[in-house]
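As you look at this complex, bear in mind that one protein chain is not there, while each of the others sits in place.
Chain IDs A and B follow the sequence of writing; residue 1 opens each chain.
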């Protein structure tokens, strides 16, 4: 067995199946041990893949995705992560033009649950809706299992809600651990999660929310920066504060990118919509006020335009620790003079960091696979150990011999 | 081996491969023994799944779906049923705006046949078209196989036509057998298949047609109820009559939901479109008369509205046997005050029966898998016996050992 995999497996051996049969909607609903197990499992799965070994643990089975917003990267990560373990994926097509609730959700959830292992959901457009939708789906799946409609209860995985984006923040954590030499090494490091200007409208709040809530658990000094009005949802600020206090880290909110970048080890400049606008948007959508929605978009874009100087550029990067902070982004970034006239980051800063952002993204399929493995198996460590011991190549003629 | 599975397998042992390499378009084209084998195979596959055992019988292979009408439940059931056996699924995208025939159908069928095991088709919108389309596809596949274009002839499975909806009616039969204690126990039971009011237009006739045609074969007393003008296609009425006569059951048509429900053991209240409207719709579509189609829709909705009292409510349910008839629906139901103002069923009746309708639906993926197994294997009983004996867990590290 490969030495690195063996070393990682020794860590996994200590893990307990705290995620078995549990939904994964918010990182802050799960213990430190549970989060740690996901990161380690993702890392072992990545090592197996790099060693060319199969991680197939399902002979058949389905992962169902419900995308209520566009997605390229997360959709791909869901499919690749499921495929890595042997699950086929299936997408539920649904009109995204309405906020469906109640009986329709309850019934649809039941209908797609037969023979399904996981239901991955992205629902990040409407503040106050995404997380609610996921809990409705989960409640229906639970009811079907309790009432023996289904022998088998699929788990729900959050592929981005209005509150959290755990496959992103957990991939980010893997990347940070890889860059700094382990999760323990993050203690005392400063992460600047900063709003940045973008010429587009209505970007979800869940990436910054997920990042501050998760990284504050590891003793990091998390600094959130945004212009007035671009606050995040209170619940997530509270989580970040409490997590920082518990971990010996810190959490602060400042009102300029420059202040946040001062001495930072990591910068994460990214645009999002003002929370008040997002709340009003949900109200207008529910009321079907199309004209109001257009007017709101115009106002929001005009408001954004007041903060065009929130661009991550060379001058700002020089304020970071040794001028060498790690630049992070969930992609796609709005790169000035590349994807737009003025955007979140200057061309020079982004180009230097570009391959790092690809590396950051590369953890996502393995996080999805780790979430599936940890929620579907009582003892993920044992599963990984067996996979490593068998060491079946992923691509070779590994078919069973013909029956005698 | 699990005792229940062993018992079921003893029944399967007596089955013959009457469906091997045959298309499955109409239940009434197949013998009682063939139908029985599908129900038993579906039941064993369900038991295997509940026992966590793999039913993978294909190492590779494709199930191709052609959906010429929207579908969520049947689409999912097709994919889940194929996946259960190890087939990947692929959907043929096609414009649904025209009634394609002739060379296009012939050629497309040939093009998607290479390496394909089954072709599942939904084509239920146009009366006189859906079944015809399926037979055209089947004829092309047959020609390709006969002429050695393809070594291998995929079978066609009806996922809902204008005449029949066998995956639905066979799932319904499984559910009835489960509720009443076996297919034999259905003898003498009364099933009321009743039209019900819905504020929507153009629902296919194939669910009621499929239900009356199939259930009359098992000695049930089948009562069909509908307002004047809402007749079903003659062929299916004839089948129901003949089947009832042969099985010692009965088939009657009445003109009120109340009459049908009287003493019923099972009620199936569901809306459908008037046959004359559906025929005229096909004619207008062929002629491309868009204005005529809109006018027809208005007329049809106005006509429907005359029968709003055809709602399955508590008062009507009290007329059934002991007031306790089994409520069935293929979903989604138009539930009054829930999914629409006035609909097929009152909120209270539906809510009480809701989980039962989910159970009813839960058989569909296994029916699809059973149809694939019975049409693709000469001896499905032997296949099931081997699956049960090997008892490979569906999700575990079951990879073959590395080559020596």
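Keep this in mind: a residue touches a chain if its C-beta (ideal position, glycine included) is under 8 Å from a C-beta of that chain, and two chains touch if they have at least 3 such contacts.
Since we're looking at a predicted model, the values are computed, not measured.
K.L.:
Which residue among B:144, B:271, B:320 or B:395 touches the omitted chain?
P.N.:
B:144
K.L.:
Could you tell me which of A:20, A:73, A:242 or A:283 touches the chain that is not displayed?
P.N.:
In the full complex, the listed residue that touches the missing chain is A:73.
K.L.:
Among A:205, A:264, A:300 or A:335, which residue is in touch with the absent chain?
P.N.:
A:335
K.L.:
From the list B:110, B:191 or B:349, pick the residue that touches the absent chain.
P.N.:
Touches the omitted chain: B:110.
K.L.:
On chain A, what residues meet the omitted chain?
P.N.:
Interface residues of chain A facing the absent chain: 49-50, 54-56, 59, 72-73, 76-77, 79-80, 83-86, 88-89, 331-332, 335, 338-339, 354-355, 358-359, 361-362, 364-365, 392-403.
K.L.:
Identify the residues of chain B touching the omitted chain, counting contacts across the whole complex.
P.N.:
Within chain B, the residues that touch the unshown chain are 54, 56-62, 64, 88, 90, 92-93, 102-104, 107-108, 110-112, 114-117, 143-144, 147, 149-152, 376-377, 383, 386-387, 390-393, 398-400.
Keep in mind that, in the parts below, only the chains that are shown with their structure count from here on.
K.L.:
Give, as an integer number of Å, the spacing between the C-alpha centres of chain B and chain A.
P.N.:
About 39 Å separates the centre of chain A from that of chain B.
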